[in-house]
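Please read through the structure below; I'll follow up with questions.
The complex appears here minus one protein chain, its other protein chains still in place.
Should a chain be cited, it is by its letter among A and B, assigned in written order, with residues numbered from 1 in that chain.
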Amino acid sequence: MSEHLPILIVVVPLSAALVVPLLGRRSSTAAHAVTLATLAATLVAASVALTRVLRTADGVWQYELGGWAPPWGIEYVLDPLSGGMSVLVASLALAAAIYAGPYLRTSGPDRIGLFDSLYLLLVAGLLGIVATGDLFNLYVFLEISSIAAYALLATGGDRAAVATFRYLLVGTVAASCYLLGIGYLYALTGTLNMTDLSARLAAADQPTATAVGVGLIVIGLAIKAAVFPFHGWLPDAYTYAPPPVTGFVAAVMTKVSAYALYRVLYFVLGAEPAAASALVFLGWAGVAAIVAGSWLALAQSDVRRMLAYSSVGQMGYIIFGFSLGSPIAIVGALFHVLNHALMKGCLFLVTGGIRWRTGLSSVAGFAGVGRRLPLSATAFAVAAVSMVGLPPTAGFFSKWYLLLGAFEAEAWLGVAALVGSSWLSAIYFFRVLERLFLGADESRPAPERRDLPFGMLAPALVLALVVLLLGLFHQPVVTHLLERALPPTVS
Amino acid sequence: MQPLLHPALVLLAAAPLVAMLRGHARRAVLLAAPLLAMAAALGAPAGHHGVVDLAGQSLVLVRVDPLSQLFGLIFTGITFIGAVYALHVDRGGEQIATLVYAAGGLGVVYAGDWITAFVGLELMGVASLLIVWFGGSVRARMAGFRYIFMHLTAGALLFAGIALLWSSGAGLSLEPLASDAGLGYSLILGGVLINAAVPPVHAWLTDAYPEASVTGTILLSAFTTKTAIYLLIRAFPGVEALAWVGAIMAVYGAVFAVLENDIRRLLAYHIVSQIGYMVAGVGIGTALALNGAAAHAFSHILYKALLLMGAGAVMQATGRRRLTELGGLARSMPVVTTLYLIGACSISGVPLFNGFVSKPLIVSAASDHGLTGVEWLLTIASVGTFLHTGLKLPYFTFFGPDRGLAPVRLPSNMIAAMSLAAVACIGIGIVPGWLYARLPLPPVDYLPYTADHVFSTVQLLVGTAAAFLLMRGGLGGKPTVTLDTDRLWRRPIWNAVGGLARGTARLGHAWRAGVNIALAGVTDVLQSPFHLATPAAPPYDADRHRLPIGATVVWIVVGIVGLVLAIWRQGGI
Partner (left out) sequence: MPIATRLLIALAGCAAVSFVAEILIQPEEHGAWWHGVAGFDLAIGFAGCGLLVWGSKLLGQLGLQQPEDDHPEDEP
């Protein structure tokens, strides 16, 4: 059984997605329980696979689907990078699903089974993107996850439906770009397997076609990763969607697309000059994203929208780090992928919970909430402090590595953007924290202290705790995982 | 190897206990924690401990040597005194913030490298922000925002400077920095000077410290600026410019204190003045000067706390803080008056008090080193110090015309805390050798109680007192506020932040208008249907300033064409 782990990571949630709606007709509790069990099993499987990969020397686990050897067959590749990403996706999926339990019971759709099924499809799709070693297979899972995401995001109400429609339009354009791009590369090399393609592309020697193909792939993935200026779909989609969905999607979906960009640009296209040009483009886009995201976040009065624009800025950090190309910058970017997923997930979960409890999600509406929901507010505070980049939280260290990488590469605009955006994010986060903890109106009687239900509170607290621990003990993670996720052309 | 327990960890461990406990249990923890931390500090074995590796650089988490022990001792001591003073306070949040703040300060003084120091500084920044905010008023809130703004700027400068140091290959250990280390040197110096409240970037101190609560200000005055002095002693000894900066700073603070009407703001300006002495000591750089800076920091923490505790007691008892509204309290609050006067004598350098054995070290060093101008300025500042803290404030608060104030009875722990500090001030004044033995650069070849020193000090004070008595009519506080350098940028920054938000909205508006005109027909279907006609336009209204999705599609097309062209041209065709 354990030889099939790479495929099981994807197949188990996929199969459960088919079973859960049937179960849901009978009993929604059972359906949700099965969902949680499936996600837990997936997390265990991903962790076991990652441990195995880290223990082996060269650390690559190649699994052939159906015993059909590549390049004709589809293969799944688990190396420290994809193994780590799959653990990240699976753990956040579980956290958000636990959070969704109480939420769905009181305010969610009647058909919990269908919601869970879509959720499992989304998770399966994202894990597929991470685990696959085949470019077209990646497209398939990209579409699976996107469509499931559209459906889930739209369950938040009327505004959510329209916001998701906008996302759908742009997302489909993105996926089509990506498909067209790999079409070009397939025409050039005759293969869709990642390792095979990278070997054959240099020999194809068709710079124009390569340029078009690479350009389309990069733009397509960049749109899904909400790289500025293609981020227009993100703020609305994240603001109006139901909290468990936002918590998961905001944490993970753009990161997976960023992972795909990283994989394609460094591992597949490695030494190609086309990749180098694309990285320069992405570097500028990243710096612009950092500035624009922090700037626009400052203007928001709704906390969810503020977090959404903050995510745009944070994706800029990650893309900028990837574009610098030095080991320390890439390690910083990868570490930020990990950190941001945890921090943003926690922030969106708590914000959603506060809105669920009080009906308000504006900065002014947060006044005094820290007294009503003390533990949730503490989790929010830890994650916010990490987003600002104050030591010893994890956010400080990833920004530190990125800053060092920028210094090394003498990218002074990037340095200024990094330092400036930390400053700006301090302003808008401290504004929220001040309202949360010190904004209570003394004249009115103190509202009862009733925190979020355990199912909603526990994931947020665990995420905040991990953020803190990851900061204090990040060194092993950096040496044993992230430094082994560097591409061969860099390390 | 003796076991090592970082004093900061003791305080950090106490914080959650304080959160969970109530009543006497909580008070017991609040008192025990600083004492335990002091024991841990005193028992720490000398040398470098806790060396960890961070991406190729080695961090020294704990470095124990005479200088860090000196600061560790006084920091834990003042935490204890502050805890005694605040025993009657019920607000757990403020107590926790105080513990974390003190822990951060201890982290900095025991740090062996810049990154650990930075962690401690950031921790202190956030915790002190909370202490300011716990002042509770609207002014405290706004002052807190300005406070954290300045501290984050300092943090950003330090961050960038440390990164530059790192990438230039110079080690990160907390040792004197070579002045040719380039931009990193200046950035770090700038960050530390902001934390040391050097004019013109000192306004965060005079703005925020008076707005914190009666109990909060005590610790605020002790830590942030003194850790900055510690860092200056470690990394920038002998930078002669600092001698002049410090001297001017000393006079600056004194001048503004003379103009002040609010007793706590007056004392805050006075902190700036005294820090000026310490900065000057660092700048002079000789062993005597550095010892003087360290000794003065030690004494200053004690007597400044005593003075602020006294002022806080007055505020708490009468509800007033302006000299124009106080007077004649010596009769109704004799104990507070006496204890305050002990603090005033200490700060003025009266013989037999601790100021007399610490401040002249620096002035002497200036004179020995030939920096006569510095010596003059520091002497004038001493005159000013005695004038406003030793004469003007007590005269108009405790003596002077009785305004019929009926002070409330104070909790005994406040008096106890003040007494502790007063005893320490007198003790060090009488037995200076105790302090001198703990200074970082022994031996201290300065004898405070010589005829020369005593005469010159006494004469200085007498002269000042005589002038004050003659001019006291015109020295009464006026109901005014003094403009300081922060006024230069308070309005502009306030406008800038608001302007950022408004500017964003206008940009979005303009962009939308342009795109609409260009794509009216095509994108009509895709227009945002959430159009709400709101009468009062908020700075950013998501529904009015939303980007139509067509704009993103346009960008996508532009992006594809641009990227493909870029890659193609790179390819060389």
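Criterion: a contact is a pair of C-beta atoms (placed from the backbone, for glycine too) under 8 Å apart; a residue touches a chain by one contact, two chains touch by 3 or more.
Since we're looking at a predicted model, the values are computed, not measured.
In the whole complex the chain that is left out makes contact with B. Annotation: of B:Phe149, B:Tyr230 or B:Phe468, B:Phe468 touches the absent chain (contact as defined above). In the complete complex, the hidden chain is touched by one of B:Arg139, B:Arg331, B:Arg403 or B:Arg569, namely B:Arg139.
For the chain left out of this panel, the touching residue among B:Thr153, B:Thr379, B:Ser419 or B:Thr552 is B:Thr379. Interface residues of subunit B with the unshown chain, by the touch rule above, are 138-139, 141-142, 254-256, 258-259, 364, 367-368, 372, 375, 379-380, 383-384, 387, 450-452, 455-472, 474-475, 478-483, 490-491, 494.
Everything below uses one rule, namely that only the chains that are shown with their structure count from here on.
Separation between the centroids of subunit A and subunit B, computed from CA atoms only, is 40 Å. Subunit A makes touch with subunit B in their complex at residues 159, 162, 166, 169-170, 173-174, 177, 207-208, 210-212, 214-216, 218-219, 222-223, 229-233, 235-236, 239, 273-274, 276-278, 280-281, 295-296, 298-302, 305, 328, 385, 390-392, 396, 400-401, 403-404, 407-408, 415, 419, 422-423, 426-427, 430, 434, 437-438, 475, 478. Residues 52-55, 93, 115, 118-119, 122-123, 126, 129, 133-134, 141, 144-145, 148-149, 152-153, 156, 159-160, 163-164, 166-167, 497, 500-501, 504-505, 526, 528-530, 538-540, 542, 546-547, 549, 551-553, 555-556, 559-560, 562-564, 566-568, 570-573 of subunit B are the ones touching subunit A in the complex.
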